[in-house]
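Quick one: the structure is below, and I'll ask about it shortly.
The other protein chains are all here in position, but one chain of the complex has been omitted.
As written, the chain order gives the labels A, B and C, with residue 1 at the start of each chain.
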């Protein structure tokens, strides 16, 4: 990564932090538990880096470490999304039942 | 700009659009008029490009066009910020007077 | 990476952040002014960063340009009345967009058209967006100022023509990307962009101009972003994108408040047909022409009043007098509140700015949803220069052009008093049946003059 790309990457990073901030401040307490596991699942994006490490053919040790990394990241992704899904289904069932009182938003 | 920078620029662009969207949806109607002139002032950022055109020494025609561009963009920036400032001062005076009724937020 | 480059980049990043923080400040009136200071600081940083760039070699011409732009910009902003803010914004857009377009031309000339594919695309977008925003904004300003007929101007097959023009512009841009050499077609492209801007705004009625201005703001932002791609300048990309996103969403919000679809505003030539039909004043109906003395008597005896300000109050600059009247009534023990319709006036939030200017405290300003049920228990609804936003036809008359727009329930008050100069229609160009209601009293005259007179009458009576 040259200087210009690094700088652009920094812009991307800063803007994404702002987006994350803006989005999360709007999530009601009601959904904070699912939110935590959802962001947990998204942080499993390190899977992308792990794939490169495991499949890049960097030699046996690197591949081994890579496989462990892939396993860990996959655990994170699968576990995170699955439990979020499971929790939100409770809310989904409620959907028809009633509207959210405005105070809980 | 090479391909990678172009792509990173695109990311920056998309994220900034999202940030703009998220910020603006939270501005109350109360402040929509100042908001319009504030974004108008910010779009005068084309001043930055105009400076390069006027001061880059690209020959007399380019410099002439550049000067006109600088004048136009400066008009935009100065005019936009000034009037926004003027409008918001009305609101500022109110500050002590009372709290905003929640419905107006 | 030399220190200057790093410093410039830090300036740019800080500028981008300051713009975001500045706009975020506008989420509350308490932080708004502070936010604008941040945005101004951001602009200053962006300019400083650019001036330090090694590619800038002469500063004299820049100074001349800055002076030429800053003085009229400042003067205009100092002297312009608040009612003319929409025009001013449009005018500013026009000049900003012109700057973008000129920068694109300079870039093109400098490289003799040989910019590489990606950059050529960016330059193409830059000049076309700049050009159409330039002419579009000028026409919008002229329509709002009244120097140009406000009604929609259309010709047969206009939308088809516009689309054909758009297609042609894209084709030319494609050819220029392929050509990679200086070509007169580039200037043809700009000419077509200028024409396209005219065609975009001409068919839209003056009533929809605020929405159009928001959209033009979006275009101006996108044009600046394109410039950013051409110059590899991040602060241009970000600031432009912020505007691009915010202008668009603001136009959508405004359309929603008027219960119009976005496409309808842009392509519907709203207000064209109504000029002929419903606009004709119905001579058969009677209305109650009330002298100011009688009106003063009614107000003096009211226990509760809701003031409904509209465009007419803005035109006659009556806001300070209105506040005086309200103070007077309150001192006599009457409860006075203000009902603010989101699209009363000519800009979203227009009435809020005016009432703030007159130093009416926020807690007396109520938005439509929170006060609409209270009209029924109110002695007098005092409508000052508002028209369309009180028209009950929006509720029941499916054929009305404003049908479906949420309105203030003025007609439910025990008494209605309307201050305007004549029986002429408001911006939508349609008759208001409220005026023919038996409990409505029309008090004719300029809003400020009438309110001043009301104050005198009430003050005298109470002595």
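Criterion: contacts are C-beta pairs under 8 Å (C-beta built on N, C-alpha and C of every residue); 3 or more make two chains touch, one makes a residue touch a chain.
Because the structure is a prediction, the values reported are computed rather than measured.
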Among shown chains, those touching the left-out chain: A, B
Chain not shown, touching residues in chain A: 1, 3, 5-6, 9, 12-21, 23-58, 61-63, 65-95, 97-101, 103-105
For chain B, the residues touching the chain missing from this view: 3-4, 7-8, 10-11, 14-15, 18
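In the analysis below, only the chains that are shown with their structure count from here on.
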Touching chain A and also chain C, the following chains: B
Rounded Å distance, chain A centre to chain C centre (Cα mean): 40
Distance between chain centroids, defined by C-alpha means - chain B, chain C (Å): 15
Centre-to-centre distance between chain B and chain A (centres being mean Cα positions), rounded to whole Å: 33
Sites on chain B at which at least two other chains make contact: 5, 9, 12, 15-16, 18-19, 23
Contacts with two or more other chains, residues of chain C listed in rising order: 16, 20, 232, 234, 238
